[in-house]
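Note that one protein chain is taken out, while the other chains of the complex remain in position.
Chain IDs A, B and C follow the sequence of writing; residue 1 opens each chain.
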Amino acid sequence: MAYITQDPTPGSAPVRIGLIGSGWMGAFHADSIARRVPGASLAAIADPNVESAQTLAGKLGAAKVTASAEDILADPDIDAVIIASPARFHASLIAQAAAAGKHVFCEKPAAQGLEELGAALTAVEQAGVHFQIGFNRRYAEDFQAAKRDLAAGVAGTPQLLRSLTRDPGTGSIPHAARVPAWTIFLETLIHDFDTLNWFNEGAEPVEVYAVADALVEPSLREQGFLDTAVVTIRYSNGAIAVAEANFSALYGYDVRGEVFGSKGMVQAGRSTETAARRYTAEGLAADTPRLNVELFSQAYTDELADFAAAVRAKRDGGLPPSSAFTLTPVGADARRALAMALACIESVKSGAPVAVTEKAGV
Amino acid sequence: MAYITQDPTPGSAPVRIGLIGSGWMGAFHADSIARRVPGASLAAIADPNVESAQTLAGKLGAAKVTASAEDILADPDIDAVIIASPARFHASLIAQAAAAGKHVFCEKPAAQGLEELGAALTAVEQAGVHFQIGFNRRYAEDFQAAKRDLAAGVAGTPQLLRSLTRDPGTGSIPHAARVPAWTIFLETLIHDFDTLNWFNEGAEPVEVYAVADALVEPSLREQGFLDTAVVTIRYSNGAIAVAEANFSALYGYDVRGEVFGSKGMVQAGRSTETAARRYTAEGLAADTPRLNVELFSQAYTDELADFAAAVRAKRDGGLPPSSAFTLTPVGADARRALAMALACIESVKSGAPVAVTEKAGV
Amino acid sequence: MAYITQDPTPGSAPVRIGLIGSGWMGAFHADSIARRVPGASLAAIADPNVESAQTLAGKLGAAKVTASAEDILADPDIDAVIIASPARFHASLIAQAAAAGKHVFCEKPAAQGLEELGAALTAVEQAGVHFQIGFNRRYAEDFQAAKRDLAAGVAGTPQLLRSLTRDPGTGSIPHAARVPAWTIFLETLIHDFDTLNWFNEGAEPVEVYAVADALVEPSLREQGFLDTAVVTIRYSNGAIAVAEANFSALYGYDVRGEVFGSKGMVQAGRSTETAARRYTAEGLAADTPRLNVELFSQAYTDELADFAAAVRAKRDGGLPPSSAFTLTPVGADARRALAMALACIESVKSGAPVAVTEKAGV
Partner (left out) sequence: MAYITQDPTPGSAPVRIGLIGSGWMGAFHADSIARRVPGASLAAIADPNVESAQTLAGKLGAAKVTASAEDILADPDIDAVIIASPARFHASLIAQAAAAGKHVFCEKPAAQGLEELGAALTAVEQAGVHFQIGFNRRYAEDFQAAKRDLAAGVAGTPQLLRSLTRDPGTGSIPHAARVPAWTIFLETLIHDFDTLNWFNEGAEPVEVYAVADALVEPSLREQGFLDTAVVTIRYSNGAIAVAEANFSALYGYDVRGEVFGSKGMVQAGRSTETAARRYTAEGLAADTPRLNVELFSQAYTDELADFAAAVRAKRDGGLPPSSAFTLTPVGADARRALAMALACIESVKSGAPVAVTEKAGV
């Protein structure tokens, strides 16, 4: 069921990838490239924290380690980069990488404002490189099955949509996570926005109304750190969507999607990681998933396999990977979701609905 | 699991009930009283359409039939009434019944405005009669199990809530249903509002933001008939809730509730009426429920059994029915849910969030 | 979805039913007749324990109470009897009731040997009365949905079948249940045999191989009280079935059926009584059903409603109740299942497979 990239043509050189940013997510992507993605190799790692990059490179066998992304961008042997640095560097790194002729896979969000994103995507277009944004849910097998059904018209015209993200937690917000405000929109709900846009393909988000609060850790409300949010979205085809997020689900990682339309309903989102069930004097019990890299492990591999295949096709002149439905999230998807997140921030500030426009920055 | 009323004390006289309004819902309630509710009997039926009342009375063995509700209210042998007339008569009938010393079970909504509801509930209070509103979902066994768990603290403090109603349909709105506008809030979502209030007991709805449209039958938009709605509700304890409704689910009747809180999540809502499953070359298939009286048949009986038991206790001096958690929906519940529905109508008109106030009428 | 008997023709007299045996099951049936079955009335109760019968009659409003079944059989005002006495009296009571012109609903097993059953069914046939055996699972809505699907060919030709019964328990066998041996075959698995025969309609059980043991209460093994059994059945169409029973499931009442065939699989059997689910730090949890009268409450009512409708049709000359598939369990069904239970007892004794024959007694 899951998306499986064709194996690379025997004899074709692997796609040589440089990683920019070896934090938690970057390290995970590096591991995928080195061990799980066919036809790709981890060629270099750049991180200001050279020691961390060195350790990772040693473990995974990457030949080159550097403190500076520029070293990677200047390396003619490198085909593509994975940008997993802090979000504030994303837009300028995209532009630089494109200018250096590197294909780009960038973690979300692609930028923090629409203006800088516009500049980055213009650079991508001018360079003619492949650009992909890390909306990994599109590669989860149940979300793909839902998308395939929607593309086949199973639900008819969408009328009501829902997407939610509840991160696993313990009932409080760890200190490391008490990062700059608006994370819930820019880093978390941006996934849900993309899912909704993808499920409601062909329609544009028109207006959002966002409510957000610090309910997990009320003491952080003053500092603007919001951990719970609900967003209502109106689309150009009339459909009404709800996106919802919370940073501390004690039962683990909960990601779901639902589309209700003129002909029926499609649902995605596994509520139990394992199908093993226990029946005792207390009733029925089952385990729930705990980590995103558990729940989405296949998706994280497949998004990079798709990326590697697309880069290989560009480099070697072959056919790009194909799918029965729109799959790869590209620049326009990054921009649409970012515009929604930014409009949500406005909505929380004003307490009123806000029009979604992809024109302006923050 | 389901709420089971104690059998009436042997020898105690049945609660004699008069039905006001013998339309579809009234006829169903009459059938429940006559055949499924212990310790109650159907004594009389009032309907301007006397013929319809006569037919029903013949089938169920009710002795008295009349065109006028007054005849029932004046009958000293009648303990209580079920009000199932059109909604515009509810408030005045409640007031009249209370003044006549009759206990009252009233279908939702209890009124069309807060002022007339206030008058009706004052009459109830002055007369000291029992009043119950027809929020039948409280009696569905899975909603009760969820409420029991919430009362036991399973989910902790509520942070995110959801309630939805999707009525079964065929993709268009039948002519008979093209009734006065705002039905979706006053007749349908009012159930969801009560479910959310009940699940989030102790908190008050503070503000609503409602979006509504005619997506099933766009041609009715001009006439103000809205078939799809999403409401965001903020509660006094910070919890954010979403209520959602649509008038035409091709797969049948879909009613669900979900509460996410500081300790976990509780879900109610059966998506399949029967547990029988088919596995064929096309995959897995199962039936879905089609009618509210199928899905909620036990709930419809149990709400009336609860009513009959409460009336009996008032009449005979015994103990009222008890439950491990708040169960019977009373006047304050009717008012709270109605205030939310009215605020939603304001919100749709203004396109902005609206404060919920139980003070004023429309 | 569930089988719903047509309401009796208005004006037709209710079917007057006499109950023989007011023990636990008899009392439950009496309650169904008195309160839940349309067009039937509880006219009399016979039980050697007159006091118990009196109490029940008082509660349910039955006019006549007697110590002797003969009084009921001699009463010309009684249309039909429900036989719920101990199993050793079933066959002779069936024969007597038929001879007295009463229609008969008999709890399982219809007899303890094939010879006495043969005599009883001959009496039924000669009297031309309606006979129904209490295989209530046929009336459970999920088993009916499975049967409907099988009748429609969804699973193709059956190849593998499974039916199981696990009674709720606490890990030991209550003293009251330490009844004569072979209960597990004659009283419990006889339900599963009927389910398998009904699902595999058109084929005959040819051979059984039974294994049984006292695993819940090993101390009872010496006295021949077996609490766990597995039976393999070969059918004339080649299908292989497994029936399984245990007397002490700590998680409650577990009844399931499965048919795998040339085109697919059909499953029945609800594993959770309520669809309400809890998600906490411990994972997912849900309640499980505890009592047969909870799990099968609708089925118990519907089998009697079917019986009452069939009796009414015989008495008043109308059409018998109809269904899209074979539904009412009759004499041949009682005999087929009993023959299997008896063959199982032989198999346990001999440790070898035993042919199923409906010719001989025990």
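One rule holds for everything that comes next: a residue touches a chain if its C-beta (ideal position, glycine included) is under 8 Å from a C-beta of that chain, and two chains touch if they have at least 3 such contacts.
Here the structure is a predicted model, which is why all the values come from computation and not from measurement.
Within the set A:Asp71, A:Glu115, A:Glu141 or A:Glu346, the residue that contacts the chain not displayed is A:Glu141. Of the listed positions C:Ile20, C:Leu60, C:Leu121 or C:Met265, the one in contact with the omitted chain in the full complex is C:Met265. Of the candidate positions B:Thr228, B:Thr288, B:Thr301 or B:Ser347, contact with the unshown chain belongs to B:Thr288. One of B:Thr280, B:Ser297 or B:Thr326 touches the chain omitted from the figure, and that residue is B:Thr280. Residue positions on chain B in contact with the hidden chain: 249-252, 254, 271-272, 279-288, in rising order.
Considering the complete assembly, chain C touches the hidden chain via residues 156-157, 159-160, 166, 171, 209, 211, 213, 215-216, 218, 228-230, 232, 234, 238-240, 242, 244, 246, 248-251, 254, 260, 262-265, 351-353.
Taking the complete complex into account, residues 1, 7, 10, 35-36, 38, 58-59, 141-146, 149, 154-155, 263-271, 273-281, 287, 289, 294 of chain A touch the chain not shown.
In this section, only the chains that are shown with their structure count from here on.
Among the chains present, the centre nearest to the common Cα mean is that of B.
Between the Cα centres of chain A and chain B there is a gap of 42 Å. In chain C, the residues touching two or more other chains are 271, 279-281, 287.
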